[in-house]
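Heads up, one of the protein chains got dropped from this complex, but the rest are sitting where they should.
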Amino acid sequence: MIKVGIIGGAGYTAGELLRLLVHHPQIQIQFVQSTSQAGLKVSEIHHDLIGDFDQEFVAQHQDNVDLLFLCMGHGKSREFIDKTILSSSVKVIDLSHDYRLKDKSVASDHRVFIYGLPELNKNAIKGANHIANPGCFATAIQLALLPAAGLIQDDVHVHAITGSTGAGQNPTAFTHFSWRNNNVSHYKAFAHQHLGEIGESMVQAGNGFDHDINFLPIRGDFARGIFATAYFKSDLTLEEVKARYEEFYADAAFTHVVDHKISLKEVVNTNKCILSIEKIDGKILITSCIDNLLKGASGQAVQNMNLMFGLPENTGIQLKASMF
Amino acid sequence: MIKVGIIGGAGYTAGELLRLLVHHPQIQIQFVQSTSQAGLKVSEIHHDLIGDFDQEFVAQHQDNVDLLFLCMGHGKSREFIDKTILSSSVKVIDLSHDYRLKDKSVASDHRVFIYGLPELNKNAIKGANHIANPGCFATAIQLALLPAAGLIQDDVHVHAITGSTGAGQNPTAFTHFSWRNNNVSHYKAFAHQHLGEIGESMVQAGNGFDHDINFLPIRGDFARGIFATAYFKSDLTLEEVKARYEEFYADAAFTHVVDHKISLKEVVNTNKCILSIEKIDGKILITSCIDNLLKGASGQAVQNMNLMFGLPENTGIQLKASMF
Amino acid sequence: MIKVGIIGGAGYTAGELLRLLVHHPQIQIQFVQSTSQAGLKVSEIHHDLIGDFDQEFVAQHQDNVDLLFLCMGHGKSREFIDKTILSSSVKVIDLSHDYRLKDKSVASDHRVFIYGLPELNKNAIKGANHIANPGCFATAIQLALLPAAGLIQDDVHVHAITGSTGAGQNPTAFTHFSWRNNNVSHYKAFAHQHLGEIGESMVQAGNGFDHDINFLPIRGDFARGIFATAYFKSDLTLEEVKARYEEFYADAAFTHVVDHKISLKEVVNTNKCILSIEKIDGKILITSCIDNLLKGASGQAVQNMNLMFGLPENTGIQLKASMF
Partner (left out) sequence: MIKVGIIGGAGYTAGELLRLLVHHPQIQIQFVQSTSQAGLKVSEIHHDLIGDFDQEFVAQHQDNVDLLFLCMGHGKSREFIDKTILSSSVKVIDLSHDYRLKDKSVASDHRVFIYGLPELNKNAIKGANHIANPGCFATAIQLALLPAAGLIQDDVHVHAITGSTGAGQNPTAFTHFSWRNNNVSHYKAFAHQHLGEIGESMVQAGNGFDHDINFLPIRGDFARGIFATAYFKSDLTLEEVKARYEEFYADAAFTHVVDHKISLKEVVNTNKCILSIEKIDGKILITSCIDNLLKGASGQAVQNMNLMFGLPENTGIQLKASMF
């Protein structure tokens, strides 16, 4: 059994992680840390864990684990690593953006973080001790674009609509039900922070990819999932592009190129990414759907864990979609 | 033109009131007061008023009005009246619960508040200078039950599902989109504060009504409206009950007894209440729908204003439903 | 491996069943029958099964299975059994209402169907060859009331709000998004067909339970789940009632009495039923939540299968909730 601990256990991504880990056959949860909720039962905060998990939140992390998941807010992971003396045998998967970019991937104690997108870095992840788990938008968009990185000859236009859970559980004006219900808006147009990690992966996959990625993030009227579209002008045939994608994802455990018109709920509550590829009017159009909390966060973290510890990649994350 | 001012102009009920008053043909808005937003344009907070209303919030109320609407939180209206020297010629419509109950209906400066349910108190409202505007649940439930007050011989069972706007605009765990979307819960079972005003009106309408009203309020997965059901055992025929209701509402401007199976959206964004009456298996079942922010708050306030100032009762509040 | 076949494989309940069975460790799916979709890949109808299941729908059922799931519309199961010569070694779980009531539980070929509510009939199910899987409302309401069946001294008042999937996948005016979004309505007031099976179970559990169950079913503005409340006057203390429920559900695999204020999404996409019990103002109030497609249909069918074949009751149905 792999012994794991969770730091920052009261938030959305930790909740999702717990929902996965309590049924994972190879995992023993040693502790769930939360500064704000220490002493409460975990199921008093994550109510749906009733019957599945009986532990209480603890205030302090422990060192007797094989793996730590860091589920704190952005910026807090680096702070934690900086100030904590952690046994060198403890592996880390960080769900924040703190170590994702190459020039920020080395921690103050010299731990080196590998960017944890299995479709791009599977072998490196298998040998890694520290993983920077990708962002949710970044995952959806990279899986849409990486196979084409070496083929793209023009600017790329990306729209992606995200559910409200992407904004975390802190209640704000933009997550108020009365405002968000039946509403749509956009934010951080052409300037979303995930463009950094997307750009680095595109260069890695495409030998010097150098085109604009125009990315417009949109707040959708639902709680879970990301629906992304990406298109670019291209002289390639649909068959050529599809062949490239199918080769790229030949050994991907959760990413599927499909032939039908896709819709978001086909992946909600699963760790899958589905991609549809069309050529229309001289443009290649890729549509990509993921669950932002699973393939875009906690599910991918478990996928990375499985790879790091030599387990079958899909252990514990073959999930029932909530299609309807 | 009737000159009006609004105290507490930044909240939901004030916003709805403004949406009505800006198109009301007999109204001149003198000022909109807000302590928190003074100096901002009103349309910077209530964005949809763009093009309709150009004033700024002011910090202090003014006395040069015919009517003040009090749109503050519960408890704040009494505080405001207690500490403010208000010209005796200024009429007041209070949207809080502060003056609704008979033993709380007299203010410290001896102003007497009339309970502003036109279907019950139309003549008194016409002559009133101060109105305690009914609660939203209270309106839906009273309109379902008042005509039957003298006929009911058994306990009454009421369920009412409310939209999230009923909880105000302060963001909380229970109004967070990620939590409330597709979710249902109940609160204040058998103990909701509106039972007080409902009970007093039932006694008034029914000459000593003395049965239990078991009321279970439910948080629904939508922003606007209240869908209420009420049933009680009865030996009366459906025809007898319907005749009583039709007589009671013969001169109601917005309350309609209908013959079809009703659904909430038929009244959303209007000032209407629709009622359906059925007799099934020895029970009379009344279904009642209103928009909680209109007939349940700001629309009824304008209806009361129209009555107080001798205008046709429906002036400015014949609204287009957003049925779809 | 247990070999199973599904009759009527294109509908919602069959879809949910497949989502469970494809990851169930002890199951081999022999065939999925659909008259309307024969020849198509199953994943062309249930799109989210991409990557999980490669078979095509077949037109005819086969006899080489240990267990048949009947997922056809109400009335069609009896028709199928009547006209089909089925090997006597084939067990059957029927998800329709055709064999649920005692006087309809024997098929024309003398197969005897056991009512498949594990919390009531676990031992009988273990020995059964044919199961009538309970209705969704019936499951939620029975789990709310059965432990109290012998304690109730007065009428019971039940409201239950259901998601749109309860109405099946045939598009109608009442399942049109434009109508149902943000809407509420009720139907079959005090006359829902599930009252029959509820009544029989109450008699079984309560030694002659003989009180009215007033049940008002409500169409909610969400796709999955049932949120039910039930209350009755009682002199019992809360502790007495809770003790009774905890005893009744002591060995229930999925039904939990909890202490917090519950909300529907805590069970959505799981096979759980959660119950909260309160005593307020002389009334015992039980709140019960299930996922109508899982504990209310396909999940309970798998639970029954596990019991019939001697597997651990929760095999393959420990599911991740989609709490957010």
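By written order: A, B and C. Residues from 1 in each chain.
The rule is simple: a contact is a pair of C-beta atoms (placed from the backbone, for glycine too) under 8 Å apart; a residue touches a chain by one contact, two chains touch by 3 or more.
Note that the structure is predicted; figures quoted are calculated from it, not measured.
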Which visible chains touch the chain that is not shown? A, B, C
Out of C:Gln26, C:Ser105, C:Asn129 or C:Asn181, which residue would touch the omitted chain in the full complex? C:Asn181
Can you say which of B:Tyr12, B:Phe57 or B:Tyr99 touches the chain missing from this structure? B:Tyr12
With the missing chain put back, one of B:Thr165, B:Asn214 or B:Thr287 would touch it. Which one? B:Thr165
Name every residue on subunit B in touch with the hidden partner chain. 12, 15-16, 19-20, 23, 44, 46-48, 50-52, 165, 169, 181-182, 223-224, 254, 256, 258, 260, 262-263, 265-270, 272, 274, 293, 318-324
So that we can see where the missing chain sits, which residues of subunit C does it touch? 12, 163-165, 167, 169, 171-173, 175-182, 222-223
Which parts of subunit A face the unshown chain closely enough to count as touching? 157, 159, 161, 163, 178-179, 182-187, 189-191, 214, 216, 218, 220-225, 227, 229, 231, 261-265, 268, 278, 280-281, 283, 285, 287, 324
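We adopt the following convention: only the chains that are shown with their structure count from here on.
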So subunit A and subunit B: same face meeting same face, with over half the numbers shared, or different? same
Closest chain to the protein CA centroid? C
If you average the CA atoms of subunit B and of subunit C, how many Å lie between those two points? 40
Which whole number of Å gives the spacing of the CA centres of subunit A and subunit C? 34
Counting only Cα atoms for the centres, state how far subunit A is from subunit B in Å. 46
Could you tell me which residues belong to subunit C and also touch two or more other chains? 182, 223-224, 262-263, 265, 268, 324
